[in-house]
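Attaching a single structure in structure tokens format; questions to follow.
Only one protein chain is missing; all other protein chains are in place.
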Amino acid sequence: MAGELPVMAALLLVAVAGTAVVLARDPVRQSAVLAGLGLSLAVLFAVLQAPDVALSELAVGTAFTPLMVLLSVRKVRHNARRSERREEHE
Amino acid sequence: MNGWLAAACALLLAGFLPALLGVCTGPLRRRVLAQNLATVLAALVMLLLAQGYQRPSYTDMALVLAVLGPVGTLVYERLLSDELRAARPRPRVTRAMTVLGVAPVPLVVIPVCAAATWGRTTLKLLFIGGLLVAGSTLCTRALTSPPGGEG
Amino acid sequence: MSVLPYLVAGWLFLVGCYGLTTSRNLIHAVGSLAVCQSATYVLLLSIGYRRGGTAPVHSDIAPGSRPLVDPVVQALTLTDVVVGATVTALLLALVVQVSKRHGTVDPDELRELRG
């Protein structure tokens, strides 16, 4: 039972982080929490003896996904501002 | 469960969990600073796990994390620098975050180095430790530097 | 205890679905979908775990010296993590396109626009 303590701790972290991702309504803040979920998942995979999967999750979760989300947010905000300006114009 | 795994558990619950909660709540700058701290702590947990499970090959995870973690933080610095620098943090906060991000690294890396067999693994561990210290210091500095502070 | 990891996987899936349903921003919905995806990773790897086992990687241990966890589920998960991230990218690209067309990414406003 005591041997499973790391697994239990990592599962707790993943459950907390996953819930927080859903509850963070602002996409920019959500992307930071998503990176946190990626880290927690990587730790869980490491204690489940899956270093290959943990590497995969780290490679994708730390920089790639946040960069993509932030770039999308930037474009979406830009489009929204433009659309507002257009409505004011009309 | 051996001492290394116990240490990893303790670091996970006493270090990583608070950092994760910091990422989940609060204003954006605090979240990004906490995320940087969480990256460093996660890398240290990986090192402890590698030693605890007697698997030197697990250190690759810490290596990748040490290399990519600062990149993830700098992405925010680059794309949201206006929002992040809207308010200047107190110097005390800056100092505390710098110490929190650097101090645990030698506390973990040196014992793990001492326990591991001398050779390529030691060099790799020291390299990871150096990367973690440099990345953590730099990210904290970049995130807390005053607006328009380019040199 | 023996079902706790499965329960966490189920929880992640359901909470992701909740986020998808109540989302007011398509980018947030894509993030919630990523939580649903991670539920599958947790479930698969929990099935493959073996108490006292170690990774099925023999670069630093002798074959047969220690019990090993299941490599098949790990192989399934590891490809899906990377492929899933690119599918997320495709969804984000669609969101960008929607915002370009309609100037908003709120699903409710989009429904009103369509009439």
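Per-chain numbering from 1; labels A, B and C assigned in written order.
Here is the rule we use: contacts are C-beta pairs under 8 Å (C-beta built on N, C-alpha and C of every residue); 3 or more make two chains touch, one makes a residue touch a chain.
One rule holds for everything that comes next: contacts and distances are computed from a predicted model.
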Chain excluded from display, named as in UniProt, from "FAD/NAD(P)-binding protein", "Sarcosine oxidase subunit delta", "4Fe-4S dicluster domain-containing protein" or "Sodium:proton antiporter": "Sodium:proton antiporter"
Displayed chains contacted by the hidden chain, counting the whole assembly: A, B, C
Full-complex contact with the absent chain, from B:Met1, B:Val71 or B:Val102: B:Val71
Chain A, residues in touch with the chain not shown (by the definition above): 4, 51-52, 54-56, 58-60, 63-64, 67-68, 71-72, 74-75, 78, 82, 86, 90
Residues belonging to chain C that touch the chain removed from view: 1-7, 10, 13-14, 17-18, 21-22, 46-51, 55-60, 63, 67-75, 78-83, 85-87, 89-90, 92-94, 96-97, 100, 108
Touching residues on chain B - with respect to the absent chain: 57-58, 60-61, 63-64, 67-68, 70-71, 74-75, 77-78, 131, 134-135, 138, 141-142, 145, 149-151
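The rule is simple: only the chains that are shown with their structure count from here on.
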Result of counting contacting C-beta pairs for B-C and A-C, higher pair: A-C
Chain centre separation (chain A, chain C; CA means) in Å: 10
CA centroid of chain B to CA centroid of chain C, Å: 24
Residues of chain B engaged with two or more neighbouring chains: 53, 55, 57-58
Chain C, residues touching no fewer than two other chains: 54-55, 57
Of chain B, residues touching chain C in the complex: 53, 55-58
Complex contact set, residues of chain A against chain C: 1, 3-4, 7-8, 11, 14-15, 18-19, 21-27, 30-31, 34, 37, 41, 44-45, 48-53, 55-57, 59-60, 64-65, 68-69, 72-73, 75-76, 79-80, 82-84, 86
Residues of chain B that touch chain A when the two form their complex: 1, 5, 8-9, 12-13, 16-17, 20-21, 23-24, 28, 31-32, 35, 38-39, 42, 45-46, 49, 53, 55, 57-58, 60-61, 64-65, 68-69, 71-72, 75-76, 79-80, 83
